[in-house]
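The next block holds one structure in the form of structure tokens; read it before the comments.
Our next item is chain A:
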Amino acid sequence: MGDNVIAVRGVSKAFAGVQALQDISLEIAPGEIHCLAGENGSGKSTLIKVISGVHSPDAGTVELGGETFTKLNPREAIAHGVQVIYQDFSVFPNLSVMENLALTAELSDGRPLVSWRRMRQVATQALEKIGVEIDLEARVGTLPVAQKQLVAIARALMSDARLIIMDEPTTALTRREVRRLFGIILDLKARGIATLFVSHKLEEVFEISERFTIIRNGKHVITCLPEELDRKSFSTYMTGREFDETRFAPVIEDASPVLEVSGLGHDNAFEDVDLSLRPGEILGITGLLGSGRTELALALFGALKAETGEIRINGETVHLNGVRSAIAHGIGYVPEDRLTEGLFLERSIGSNIVISEIDAFVSSLGVLDQRKADAEAQRWVDELRIATPDPENPVNTLSGGNQQRVVLAKWLATNPRVLILNGPTVGVDIGSKHDIHRVLRALAAEGLAVIIISDDIPEVLENCNRVLVMNAGRIVSELDPATTDEHDLAALMSEDVDATSKGA
Partner candidate 1 sequence: MYSTGTTSPRPRLAVLRDQHVVRLAAVLALLLIFFAVMKPQYFFGPATWQSMAVQFPEFALMALGVMLTMILGGIDLSVVGVANMTAIGSASLMLAIAPTGADAGQGHLAVVCAIVFSLVLGAAAGAFNGFLVAKVRIPAILVTLGTFELFTGVAIIISAGKPISGLPPQYAEVMAARVAGIPMPLVIFVVVAALIGLLMTKTAFGTKLYMLGSNETAANFSGLKTTSLIIRTYMLSGILASAAGLVMLANYNSAKADYGSTYTLLAVLIVVLGGINPNGGSGRLTGVILAVVVLQVLSSLLNTFPNISNFYRPLIWGGVLLLVIVVNQWDKRGNLMRLLRWKGTQS
Partner candidate 2 sequence: ACTPGGQSADPGAAPAEGGDGDYTIAIVPKDSTNPWFVRMEEGVKRFAADTGLDVYQKGPAETDATMQAQVIQDLIAQGVDAIGVVPVDPGALETVLKQAMDAGIVVVTHEGASQENTMYDIEAFNNTDYGAFIMDNLAEAMGEEGVYTTMVGHVTNASHNEWADGAVAQAEANYPNLTLLEAEPRVESQDDGEVAYQAAKELLKKYPEIKGIVGTSSFDAPGVARAIEELGLTGKVFVSGTGMPAANKSILDKGLVKTLTLWDPADAGYALAALAEKILNGEEITDGLDLGVAGYEDMNFAEGSDKVLEGNGWVVITKDNVDEFGF
């Protein structure tokens, strides 16, 4: 195929001790929507970085617009119409939306000076193109995650790109925004622009892609059309394992609730929230970004002081005036953003796991019993199947899914009565996701009360025995997953759109 937008041929790339890519080939035709799939750490991001010139491959070539490169730099890639929306967005938090949008374009013309007038024009156009409104003067660091991502998307779309690469673009987006993104992708296709798309959300992948490439452990597994695959075989190609999709059926023996909340409210984030949770239950809370779900979770964890209402644990009213008191009452919280809120990246996996209960390993003399702590860490590494040769390794040697297990392990180790998980499988591959769900169900069966906050609808429906839908700071309905289907739930979440946008 001589008319490919891009052809990757036999690319290999190794990092200190890790063969991230091995003899990978990939071709994308103009206007094609191509999906790149693989587990965490399989090499997707690395491949993307090779294509965009961030990493130079150890072997192999990249062909762009008929030119063959053995070594490519970001400028050359951009000049050949390759635009990347990175997993971490690659935005400048300290600069305004306008500059974030326009700087790349400014850079690509040869002049040494910047024109603020031109930048404003360019930025306005970029936002118009994807039909969103964001304050051009706002500093990107102060924007919510979804808007940051929209900035990154708008930026990538404004140049005359021939290939747009999106590395997990939908992780932080709400359904509504995902719809809009897909609209944009189809629009691009109509204009002959190809898209390379990475996502862990299967339904999205099947919905939008025209072709798949699956890689595993840095090696090419298969390239095929969606009709040649069903979800199950797709998962099998990715992981080499097989999964059954089952629904969660709770075993609730003790009828008295462990956690009760009535009339809880905070500022204008959420109000009048009532809920109750019994041991063994998995309660889903779902809602769009900005619906108040995260603030509610923080309030239940004591990190945000509720202004009205009360929280009862085992029937007793408690005042959570900080994270520590929540922990003391047996509440655990797996935060939304594991990198900044959940993990100590340079520290060992073991100490990340035991940190919240470390005082339990201190003898009366004040000496830390390291062996006991290590044993505890090892127990959780085994239990949660955290893929590491050694718990002494730093957490940042783990892939996303395994990092998430570490955060989970930390909270399970504190032996909580209530575990709140905010987006437990964001950006986690299906293998890991499955494992995490399995663990949660098993814990619930042992009597733990779990709250899963997520906008991943299948996740909520499959793993919860009750689902609360939040909208504009209020709980708008309670559903039984067994009798609800995905489309109904989605409709409920995005109902009353006006009220929602107010909270965002």
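The candidates were selected such that all candidates are chains of the complex that A comes from, given by their letters.
Operating definition for what follows: contacts are C-beta pairs under 8 Å (C-beta built on N, C-alpha and C of every residue); 3 or more make two chains touch, one makes a residue touch a chain; residues count from 1.
This is a predicted model, so every value here is computed, not measured.
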Thinking of the complex as a whole, which of 1 or 2 is in touch with chain A?
-> 1
Where on chain A does candidate 1 make contact in their complex?
-> 14, 16-19, 39, 41, 217, 239-240, 303, 323-324, 326-327, 333, 335, 340-347, 351-352, 355-356, 358-359, 361-362, 366-368, 370, 385, 387-390, 392-393, 397, 399, 410, 431
